[in-house]
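Note that one protein chain of the assembly has been removed; the remaining protein chains are unaltered in position.
We just call them A, B and C in the order they show up, numbering each chain from 1.
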Amino acid sequence: MTLEAAASLIKDGDKVAVGGGLCLREPIAMLRELTRQGRKNLHLCGTAHGFDVDYACGAGIVGAVEETHVSFEQDFGLALNYRRACESGQVRIHENCCNTIIQQFRAAAYGIPFMPIMSAKGSEEVLLHPEFKHIICPFTGNDLILVPALTPDVAIVHAQKADIHGNLRIEQPYVADILMIRAAKNVIVTAEEIIPEAEMIKLGPNVPYYEVAHVVHVPWGAHPTSCYPYYAYDREHISNYYKITQEGADAFKTKYLDKYVYGVKSQAEYIELVGGSERQKRLASWKNGREAWMELYNYE
Amino acid sequence: MTLEAAASLIKDGDKVAVGGGLCLREPIAMLRELTRQGRKNLHLCGTAHGFDVDYACGAGIVGAVEETHVSFEQDFGLALNYRRACESGQVRIHENCCNTIIQQFRAAAYGIPFMPIMSAKGSEEVLLHPEFKHIICPFTGNDLILVPALTPDVAIVHAQKADIHGNLRIEQPYVADILMIRAAKNVIVTAEEIIPEAEMIKLGPNVPYYEVAHVVHVPWGAHPTSCYPYYAYDREHISNYYKITQEGADAFKTKYLDKYVYGVKSQAEYIELVGGSERQKRLASWKNGREAWMELYNYE
Amino acid sequence: MSEKFKVTLDELFTYNVAKTIEDSTLVFHGVSSPIPMVAMYFAKLTHAKDMVYVGGVTSAIDPNPPFFPTTTNDWTMMQGRTAMITIDKLFDMAQKGELHRSFFSGAQVDKYGNQNVTMIGRPGKVKIKLPGGAGGCNLSGDCINYTIWTTRHRAPTKGDKKLYTLVDKCDFVTNVGHVTPYGTREQLRLVGKGPDWLVTELGVFDFDPETKILRLRYLYPDTTVEDVLNNTQFKPVIHPEVRVMDLPTREDIELMRKIDPLNVRKNEFPPKELERPFFV
Partner (left out) sequence: MSEKFKVTLDELFTYNVAKTIEDSTLVFHGVSSPIPMVAMYFAKLTHAKDMVYVGGVTSAIDPNPPFFPTTTNDWTMMQGRTAMITIDKLFDMAQKGELHRSFFSGAQVDKYGNQNVTMIGRPGKVKIKLPGGAGGCNLSGDCINYTIWTTRHRAPTKGDKKLYTLVDKCDFVTNVGHVTPYGTREQLRLVGKGPDWLVTELGVFDFDPETKILRLRYLYPDTTVEDVLNNTQFKPVIHPEVRVMDLPTREDIELMRKIDPLNVRKNEFPPKELERPFFV
């Protein structure tokens, strides 16, 4: 299946669980394709994220965000596209907390209507979730919050390895990906590598084929976030991206979207645009030892 | 730590989660040691079991059974020591169902008072569990059974490999062991092999050291159940055992307990008694291919 | 091939169980299940090649067992697998409505398909402690459909009474059929739709859509409606087109013998039943 065809299965308004987290293994090629296809009003959900959600907010494809954190951490700071989208009201804020949303994914994965949690009491995050219920625990008498199953319409995940049947080998950290896959109605995977079934079986898939609806081969599908062992995160690209977001929404459109998204027709073109084989070699150089690895975080 | 010292940490009346299941990786050496120490009234819990529970009922160390199934499957049939203990009232019957008890272990492992389940409604197994509660689900209006956290006082597990810090490498099938370990207050592991920490780290432990209180090196600690890849299950020993149980409780004491439990002072002596290195070689012969493996199930 | 080929009851029986499995479904068997073990692998190799085959208690996905062992929790059942899952995940899948079929048996099966694997007698007055249902109590509620099998339909006479397996009412309901002591499946809002087939050594049943009572569909070449009625405590519905079952081919049987060289499928039968002669 092509990336175009896979992306076309995601509909305006869908609740989309986004794999990876922060700087790691985010399905960015899929988000770019959704942008080119003009998708609108996606409801993103997941744990602690960064580039993906900020990008998608800047690209205008998002209507609601139910993540637990969106930033470039202390490396660059606040996620500016995300901020603008939240502050303008373009994006509805359903901020969640990591364990809460994990329990909501668990409930969906387990086929039960809710999970009870011990925390979140006292926090105002519950104000952003009128769907939560309280009960008095019939066993302990404690006040408990019941958080409902969160069933994404689709989970989009970038995996290191897949075979053509959909067996996946995702490397640690899994973040919430394996859980999201079990929770979602539909699972679309971009994979860095497609390997023969026999090799997959030898490695031992951690997601079995019948849980995955579609697999697309997309090398560098997580760039500019990392997809170890293939590539570290592209701090130079992200630094440039961040500077553009500092210039405002219009600059983001003309300097980033027009160039890196609308300006390319394929993943191969994108790879060339962001530096081609030279860049690929550089981001794989973390394997050459501590100094080389540090250098990738130290380019400025 | 010695097996004697480890077993002495388990108290009369303790709720004990027993690892492995049916014919596989059951902590039998630990149960023999508990017998020698005269432990009484243990409350065993777990999923589908066989030799272990039947043995422990015959040895008189059990007061209640909260397993989901106890038998020798179609190989030999009903577990006769277990039957006698249940039918005489010596053992209280808290029979459970696999998903129910898994959810109860999950609740304990997750630190929550209960889990909701969708099933068990309509079954009379709930009559054996007055501790279960019903609620009307505030999300769906469905009648749900809430099953409380089941927190074993101790989990006893036989692992393939451990290091001295308590990192474990348990091979598939895990049965409920990894979950029980997370649910229990205290975890005592007998290990087929103690390996150096560096080797364990290379393999990747699936239970980290801080979850395990005590590790004891007990080769053939699961015999006569299997502990692959070291040994298949000892069908000949179990066949002999089964014939003795058919003769009644007294025969079981004189012909089995006096010989294999009270009559040996150490695991080394036990191994000699059940056939020594010849037997060890035979039960390892499953590795020699299909014919050799079949032979182990076909000795009669 | 015009020569007659002799087959045994266990083979016809296992074939009947295999035929309850549809292609492209996700299927699991539990403990103490030699016949479902063989039937599932047989189905996967014949008419249900796209079945997701959860190889029993080890929860291996699509194994190719070198032979079937006398227990369900053995490394043989993990050989040649595609992937491993864990049992907790298997139960999640069932609870989520993703497990299409499983297989349950019972010392008693009642007219609505409830099964007793817990005790003859009642709590506090246990006459015979049975092994227990393992996952059956949950899975009989959760999996979309399931096949019941028993090799002990034929009711022996003890003194002046017959000891039925197919009883009007179970002493104790472990696994739930269509109408339970606490209501119908619909009233209970269970996830699954309940048992749809019962295979015995005397016949093959489905359920009457109206009454939800077991309905005789197929006979063996050597059994009659009367045999069935004589060995059943309740009065089953008789399908208007009840007939002898479709028989396997010689190739089917040769395949079955090849995949089950230890003949574990025969372990479930009283020896006398295995003497019944059949030819295909």
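FYI, a residue touches a chain if its C-beta (ideal position, glycine included) is under 8 Å from a C-beta of that chain, and two chains touch if they have at least 3 such contacts.
Please read all numbers here as calculations on a predicted model, not as lab measurements.
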List the neighbours, among the chains on screen, of the chain that has been left out.
A, B
Answer key for A:A7, A:L31, A:A56 or A:A79 versus the chain not shown reads A:A79
Touch as defined at the start, partner being the missing chain; which of A:A7, A:L22 or A:L257 qualifies?
A:L22
Among A:V70, A:A149, A:I244 or A:L283, which residue is in contact with the omitted chain in the full complex?
A:V70
Which listed residue, A:L9, A:M118 or A:A284, touches the chain dropped from view?
A:M118
Touch as defined at the start, partner being the missing chain; which of A:L9, A:I93 or A:V264 qualifies?
A:I93
Missing-chain contacts mapped onto subunit B:
109-112, 165, 167, 182, 197, 201, 204-206, 208-210
Residues on subunit A that touch the omitted chain in the whole complex?
21-24, 47-48, 50, 67-71, 73-75, 78-79, 82-83, 86-87, 93, 95, 97-100, 102, 106, 117-125, 127-128, 142-143, 172-176, 178-179, 226, 228-229, 232-233, 235, 286, 290, 293-294, 297-298
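Convention: only the chains that are shown with their structure count from here on.
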Take the average of all CA coordinates in subunit B, do the same for subunit C, and state the distance between these two points in whole angstrom.
27
As a quick test, compute the distance in whole Å between the mean CA positions of subunit A and subunit B.
41
Subunit A to subunit C, mean C-alpha position gap in Å, rounds to 44
Show the residues in subunit A shared as contacts by 2 or more other chains, in ascending order.
111-112
Could you tell me which residues belong to subunit C and also touch two or more other chains?
84, 94-95, 142, 191
